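Only one protein chain is missing from this complex, and each of the others stays in its spot.
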Amino acid sequence: MEDPMAAIRETFFQECEEQLAALETGLIAMENGTADSETVNAVFRAVHSMKGGAGIFSLDALVRFAHVFETALDKVRSGSLAATPQVVGVFLRAADVLEDVVNAAREGGTVDEARTAALVEEFSHINDTPAAPAPTPAPAPEAAPTGGLFEDAVPPSQHWEIVFTPKPELYAKANETALLLRELRRLGPVTVTLDAGRLPELNELDPEGAYLTWNIALDSECDEEAIRHVFEFVEDDCELTITPPQSVGFAPGTVITGDNGFKFEFFPPPEMEPEEEEAPACAVATVAPAPVPAPHEPPAPPAPVKHPAVEVMAAKAESAVAVTATIRVDLDRVDRMIDLVGELVINEAMLSQRVMEAGIARASGVAMALEELEHLTREIQDSVMAIRAQPVRSVFQRMPRLVREVAAQTGKQVRLVTEGEGTEVDKTVIERIADPLTHMIRNAIDHGLESPETRVANGKPAEGTVKLLALHRSGRIVLEVSDDGAGINRARVRQKAIENGVISPDAQLTDDEIDNLIFLPGFSTAAKVSDISGRGVGMDVVRQSVAALGGRISIASRPGQGSTFTLSLPLTLAVLDGMVVSAHGHTLIIPLGAIVETLKPRASDVFPLDDHISVLALRGGYVPIVDVAISLGYCEEFIDPEQSVALLVEGEGGVRAVLMVDAIHGQRQVVIKSLEANYRAVPGIAAATVMGDGRVALILDVDAVVRNARSEAGRGEVPALEAN
Amino acid sequence: MSTTVLTVDDSRAMRDMLRHSLVAAGFRVLQAEDGVHGLEVLETETPDVIVTDINMPRMDGFGFIEAVRKDETRRAMPVLVLTTEVDVEKKNRARAAGATGWIVKPFDPVKLIDAIRRVAA
Partner (left out) sequence: MASSMQTDADNRELIAFRVGRQEFCINVMMVREIRGWTAATALPRSPRYVKGVINLRGAVLPIVDLAVRLGLPGTEPTARNVIIVVMIGHQQIGLLVDAVSDILTTNDNNIQPSPDVSSDLVKTFVKGLLPVDGRMISLIGLDNVLPAGEMEAA
């Protein structure tokens, strides 16, 4: 980002995201009654900070709404407004609107004016003082008040007389008479006479006392307001009289002599001065610290020591921040590092292979050093991957809002419980779990939970519970969405599946299999098309997008007690644990996660159904066989089962098949390389990787291959599912 | 002979903004993200002017100014309060804590720089 303002703007919106998340967290704590005063402060700060930043970029709509919100929060903070459930409810809705306003500002879109107006109206009810700043075309609340005393004004020319007597407090706040005089001088030519009549003898002088009165004549076109502005910071810490005199002040350059022989010299007004402040500042400095123990002479600040260049120091200050908190790194840099480490892994493997080929003994020094290198390489790889690991919290934090919205749309009462927000997963995965989670939660509320009336009639609490859980299990992240609703209506699902030709009327399916039919294409479980879940995206699309990430999704249900969606994903999309196999001489990687077991089939267990399709008898059931080489078009000839290795794999929704390959060459972790980057997606292939010999090997898309095999097998002709 | 300004603000965007404006105006800029951090910076640095936010975690602007003023050697260090607060009560609290002046956000960089130059000796 070349434009610094664009970069700062981007930073601002990133911070807004963080603050919106903090806001949500804090408000939910307030809702649950677990909030303390710091929670309320943090919530206030979040809104306040967004308002402040929005001001820089003139995001008026955001400033206005944040201001109304902030005003109410400030009342809670100060105790003048109680955080009742109704009030917190308004805050939560306001947080949602605020997010929309932020997004609109970021993307240059528009906000739903009616919605913001409605909330502003709600705020006006909960605020004691009813009329908060008008929401619409009214100027931003911030527009009027300006910076401290730094305003200039230019009405008709007048000649002013100012009597200024500082109190000791003035100096205690690091204000300087000399600087005030310098400011006055900006308004016009200034003449000063010093009344040191109250100055005590030297031995009675309190070094922190204040004894002088300054009589100042100012020749300026400014109004009294402008002069008062100069003294605004100090008006409580001095005696100040301002009278418009008739006499013209001293001309610039006038030298006057004070009662005690102090000498003052005045410079021309700023218009006639060079822009640089150094010169006048020095000039005034010679005026102010009088050669006598000046009253305003607390220990002077040490003369500024000169340091190296600004940039260097600024960088140092930032690194100080880094020590206490975190650093932000451009993701591209991390990705570049991951790429390089991936290459390191490959090179290390190539080296090992060459060394082994050279016949060097395993116990030799070279082999042992290589082993050490391999170990280190793995550790570097793990560490680099860990850099991108992030807690799922950022995604979880979006869900309460979703729940509120879906609850409102469906008229259901929902409580969301989350667990395991700290569970970490690679950033690339985080970005891609939000959509499936959204669908799972929508589904849980829309289809899972019953209406409050039905629930009460069935002896359940009117409020349903949706639980969102994240955990690590065997090298994968598992996300569960469970509800305490009615569970899947299996009779209806089955009926629907038969109507849609998904299963044959006489198919024997277990309860689990019926439940998982909802992931099949063209399946909608709702009897009527719901506005919530029926947004054109069915669970089959969710399943496919999850599968594309190397993930699985399934559902388990108990009638009357609820359903649980389980989504399992690899922890990273950059590396994969795979089984290296060969098919018709081609090296392929099969994701380990998909493999249930490896088998050595007997020819007598293989039953050809026709020229293309065979099934394998396995523990009393039949599983379709996929000849990988044929499936990928490497050859036409069916593999001899006796000469092959079979891998029982499980695709999405627990669908199983047996993959036949020539041989297995062991397991290894591979770095995933995109085929799309320079070519395009290839059917049946998930991605590519580079092997130890430097050659590219393809990673099999197990789901695609299994899906393909099953569709070729034809529905109903083959015993559809393994009966174990 | 550039003037050194310490900016204390919990918002990165605001810190970046201040830094951008002040460096362009020829100031040397130090940064801290809250009052506690600001005091840490003051252990090793002697800025000519401090510009601080009010609402910050850990230690807010009021606490920070009071802590600055407690130290004999920093009593003459000008502190400007940069805040969106406009009501008199907060301005007075900042004043009571020992603030030298204040600037209301959203600030105009020209006014900000002008203000810093005014209080910087």
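Details
Should a chain be cited, it is by its letter among A and B, assigned in written order, with residues numbered from 1 in that chain.
Basically, a residue touches a chain if its C-beta (ideal position, glycine included) is under 8 Å from a C-beta of that chain, and two chains touch if they have at least 3 such contacts.
Keep in mind that this is a model prediction, so the values were computed, not measured.
The absent chain, not drawn in this view, touches the displayed chains A throughout the complex.
Checked against the full complex, the candidates A:422, A:501, A:608 or A:694 give a single residue touching the omitted chain, namely A:694. When the omitted chain is restored, the residue from A:242, A:571 or A:675 that touches it is A:675. Of the options A:339, A:463 or A:512, the residue whose C-beta touches the omitted chain is A:339.
Although one chain is hidden here, its contacts on chain A can still be listed: residues 339, 342-343, 346, 586-587, 632-634, 673-685, 688, 690, 694-698.
The rule is short, and it goes like this: only the chains that are shown with their structure count from here on.
Our note on geometry: chain A versus chain B, Cα centroid distance of 29 Å, whole angstroms.
Contacts from chain A toward chain B in the complex involve residues 4-5, 7-9, 11-12, 14-15, 41-42, 44-45, 48-49, 51-56, 58, 63, 141-142, 145-150, 171-176, 178-179, 182-183, 232-233, 236, 277-278, 281, 285, 298-302, 304-307, 310-311, 313-314, 317-318, 320-321, 324-325.
Interface residues of chain B, counted against chain A in their complex, comprise 1-4, 10-14, 16-17, 19-20, 23, 27-33, 37, 40-41, 46, 48, 53, 55-57, 69, 72-80, 83-84, 86, 95, 98-108, 111-112, 114-115, 117-121.
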